[in-house]
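Of the protein chains in this complex, one is absent; all others appear in place.
The block that comes next holds chain A.
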Amino acid sequence: METKDQKKHRKKNSGPKAEKKKKRHLQDLQLGDEEDARKRNPKAFAVQSAVRMARSFHRTQDLKTKKHHIPVVDRTPLEPPPIVVVVMGPPKVGKSTLIQCLIRNFTRQKLTEIRGPVTIVSGKKRRLTIIECGCDINMMIDLAKVADLVLMLIDASFGFEMETFEFLNICQVHGFPKIMGVLTHLDSFKYNKQLKKTKKRLKHRFWTEVYPGAKLFYLSGMVHGEYQNQEIHNLGRFITVMKFRPLTWQTSHPYILADRMEDLTNPEDIRTNIKCDRKVSLYGYLRGAHLKNKSQIHIPGVGDFAVSDVSFLPDPCALPEQQKKRCLNEKEKLVYAPLSGVGGVLYDKDAVYVDLGGSHGFQESEEVRPTHELVQSLISTHSTIDAKMASSRVTLFSDSKPLGSEDIDNQGLWMPKEEKQMDLKTGRVRRKAIFGDEEDESGDSDDEDDEEMSEGDRLENSSSDDEEEEEDAEMTDKQYMSGKGIKRPKLEMEEDVEVDLPAFADSDDDLERSSVEEEAEEADDSSEEEDSTAEEGKNILESKAVRKGSKPELLQTNDLSNSLNLEKSLTMKKATLTTSDSGHCTAEEAFASEDESEENSSLSREKDSENEEVIRKKFPKPSQVVSGQKSGSENLVDETSDIEDLLKEEEDYKEENNYSTETSGALKWKEDLSRKAAEAFLRQQQATPNLRKLIYGTVTEDDEEEDGDTGEELGGLFRVSQPARECKHKADSLDCSRFHVEAPHDWDLEEVMNSIRDCFVTGKWEEDKDAAKILAEDEELYGDFEDLETGDVHKGKSDPDTQVEDVEEEVKEVDPSAEESAKKKHLDKKRKLKEMFDAEYDEGESTYFDDLKGEMQKQAQINRAEFEDQDDEARVQYEGFRPGMYVRIEIEDVPCEFVLNFDPHYPIILGGLGNSEGNVGYVQMRLKKHRWYKKILKSRDPIIFSVGWRRFQTIPLYYIEDHNGRQRLLKYTPQHMHCGATFWGPITPQGTGFLAIQSVSGVMPDFRIAATGVVLDLDKSIKIVKKLKLTGFPYKIFKNTSFIKGMFNSALEVAKFEGAVIRTVSGIRGQIKKALRAPEGAFRATFEDKLLMSDIVFMRTWYPVSIPAFYNPVTSLLKPVGEKDTWSGMRTTGQLRLVHGIKLKPNKDSLYKPIVRQKKHFNSLHIPKALQKALPFKSKPKTQAKAGKTPKDRLRPAVIREPHERKILALLDALSTVHSQKMKKAKEQRHLHNKEHFKVKQKEEEEKLKRQKDLRKKLFRIQGQKEKRNQKSSLKGPGEQSM
């Protein structure tokens, strides 16, 4: 019945499956693919020309390699920071609307006013920080440096505007982020065709700027003042799936786009001096690279600062925790924008408004977070609650000057409680950073409402605060009971470890403490049980100890004190307790022990007898003794006061100390192993922080205290004093890197020799490296094989292992571990086979590129794995604050204008600086004037550069490099060529791009970017030279030698230039020989020819130009609100001249005048007589008389006619005229006649032709008809015949 309902299966006719099937079918038929064609017709694919083949191969390889990018290590953190989306465009293009629509699309919330960055959760793995960028060039430059994605809004009804191109150019210089164009105002087009055309035009122009095929998005129109939902949704989809390529500058520098700013300055200071430097804290997601505490940062628009403190906070806009589901639920669609008042607080110019549950987002955080956060924090923390409580103890004392370790400082400030204070004058709510103690006093229950905006950690903290406080009190009481009032030696701080150590160490310590105690007790119990088995070992131990017992008493006393110390608190500050650490002692400790041991030996001698036994057990080895001595002696001073207490405890811990401090030692390694394992575990637990403390724990104190504040109060109760003597000793001792052996082993003993046996190839190898073992395994794997040639069948030896397996097969059901091992073995086998296979088949393919990529990947994996399992607090110590964390950065000495003129619309960027990037020096770069910039740039004109994070004004010199490497100064930049530029400014790594603009203030009519380029070199010395011509005049001329004066002023100067090349203007070359005595500065010079007195002699020299040390950061953020784009720095000389109306007085000689050419007069050529004679006749000047002068005898006499003759002549003339006229007429007439005759003839001819034509026509017609007839008849003929 059911079968009827089912549809009949239909064969697929299209789609990949069907295609595959078809292919298979074709393959079966032996036709189809190229492969088969190759097989079918191998001749067609044979190699025709080896050269061509090589070429084509080469080409394909070239193309392949071109596609490669240099592989980089993927350093993106697991939880990346939000992506910075910069919405950019000229005014009135719809930026704010777009941001609002996007936020509404992602979070279903509507923000009324957007100021500053807005962070939203856009997907399971992605968050966005959206920020608007106006057309102030400062803002454009800053945001281009931090942008991951730029939404470039373009008003389609208007077309591209200058800002768009400027921004694109800025982006190109500072690393090109992803750029997506968005066309708006598309509804203003009336005709569809026009719209289409515009779209196409804009798209292609956009492509030429970005890259062909760059995405351009169209927002077709507005509905109720918003863009269409579907389009915004699509845009959102595009943004959330977009992939990014790492940009060099961004990945190598940490940076923060601050989304919150607070003024932490003491209100009293402000009251007394409103212009005092401020202390501010800035909040934001850390991006780029790891940020180290106390590092240098630059805030573009403000200046360079040293970070006084960094702490990380819980993420205010966290990604959803579980990733299983497909989409986010409403609760997870968070939005965080403190500057625009989302997330609880609204910042106005002079007030902060706390939103009490108005907006959706805030409610959310209120409702969901408490439980959420608490659970989350419980899950995420790696330390137990009591460890946390213990660690929180520190805050009790941190209100006074912290102990000098910067880490403790950290701890105090990591999560300061914040308290809102209402300033009565202004009505402004201030958030004051308050530490543990203050809070105790104030007990701020009424402020708790306000604290909601401060993130969830506070909730968690406050919940456990009270208990912690109590605990703290108890603990500290206990701790400080003994030490009250006594000045403590610096190195002796076992008890107050919690106070003077980095925070991470505390928690660890407490963890350790608890674990150590437990472990020790366990070990204790177990060891007692095992005592019988370990009897022998102990005996050996004791015998050793006895041998050592003969050591001087001093040792023992020290041992005693050491043991006491141990027993008192198991937190081991110094790593001196175990053998392994004997080497870790610093010289300082050694000195300490020497100094103090003598004084203290007498004190402790009394106790000796009691503790001797214990001591002997404890310190069986010489190195141990040494170490004990060191640490012990330091502690003795303090010990005397509370030895009584300790003695009681001693009994309890006696045994446990045995095991925790005793090391296995090289001699007795074969003793009971389980105990050893426990020991090793313990020791590892202790030693790590010990060593760390030894290295990092005390030194910070040293440094700070050396700076002078030795009398600092500690916790308000104690004074830290330091044994100055030791310090001096250490400070001035020998500087040597050799590590001398303090307690050499006796290498003649067999045991000692055995202890390093395995360090040699001759020793025992590890399981996985032992050749014999590997061989055996291989045999097991490849044991069975058949020799095909001989037909022999080799059977692998059935190892005892395999035999056991066979035997065990029956037992397997019973023994799960055996099964496990078998499984593992099987897997191993498989893996090995796979490796073999890979090695055989994949190896050939791997190229250099693949190898490199693999290496990078491996490194990335190592990077990820290394600190994965550590909690953030410890991690931060090692690798710095990693990108993706939400951090709070405190900065001191910020100019008050930064706070007073704070405008949330302007982005605050904290750009981390690398090493020595904060220094100032000479920077050389390659520069090219932008082709769209109208003017050329002049050397020594101040110009604003944007390099790295910075924007600053400086005075560059332009130069060009000659062929011999000389850098010659240029007055102006070349028009269409690169040139060099050098300026005095902040050092930036080579390869960093930069741009230059003439001014950042106001709106310039044209394209504002004046030049672009790249940093080439950083140097401390200047090499730019300019040409200098020294001129002189000859005052005495011999043959080729001349005396020249006026070039130098003294003989010394001449001496400097002896041998230099000189030249006259006419091109006669010469050389300076020697100075002359007579006129000062004159010299003798030789030339290749004789000079004239009128010659000018000159020498070409090169004069180094000094670069003005002018560096002026653009402090645009310090300008008052609304005037931030009016920063103006030093003006150019041209501008100054214009303002003051100073005309430039030109050099008269340099002026251009109309050129008047004088008539050239040539003299006749004069050939000397002698030469004339010698010349051949042809060349001899011919002495010809003038043609006009005929001699008189040649002149013919004039004929004078008689009147009669004249008459005759006149008549003849007339007659000939008449005749000629007649002839002319006749000729004309004849011509006419001829013409007419010709016409008649032509007519006749035509008629004749016509006639002939007609005739022919007739004839042809008849002929045709005849033919037709014939044809017809011929067609008919046969038909008729057949009929």
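Going forward, a residue touches a chain if its C-beta (ideal position, glycine included) is under 8 Å from a C-beta of that chain, and two chains touch if they have at least 3 such contacts; residues count from 1.
The rule we apply is simple: contacts and distances are computed from a predicted model.
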item: Among "Proteasome subunit beta", "GOLD domain-containing protein", "RNA 3'-terminal phosphate cyclase-like protein" or "Small ribosomal subunit protein mS29", UniProt-listed name of the chain not shown; value: "RNA 3'-terminal phosphate cyclase-like protein"
item: Hidden-chain contact residue, picked from the options A:26, A:753 or A:774; value: A:753
item: Chain not shown: contacting residue from A:296, A:901, A:1042 or A:1064; value: A:296
item: Residue, one of A:63, A:78 or A:734, that touches the chain absent here; value: A:734
item: Candidates A:165, A:238 or A:696 - the one touching the absent chain; value: A:696
item: Identified contact with the non-displayed chain, of A:859, A:1126 or A:1220; value: A:859
item: Hidden-chain contact residue, picked from the options A:96, A:821 or A:990; value: A:990
item: Residue numbers in chain A that touch the chain omitted from display; value: 73, 75, 252, 289-290, 292-296, 303-306, 578-587, 664, 666, 669-670, 673, 676, 680, 683-684, 687-688, 691-692, 694-696, 699-700, 703, 706-707, 727-728, 730-739, 741, 744-745, 747, 753-766, 859, 862-863, 866-867, 877-880, 914-916, 918-921, 986-987, 989-991, 1014-1021, 1111-1113, 1115
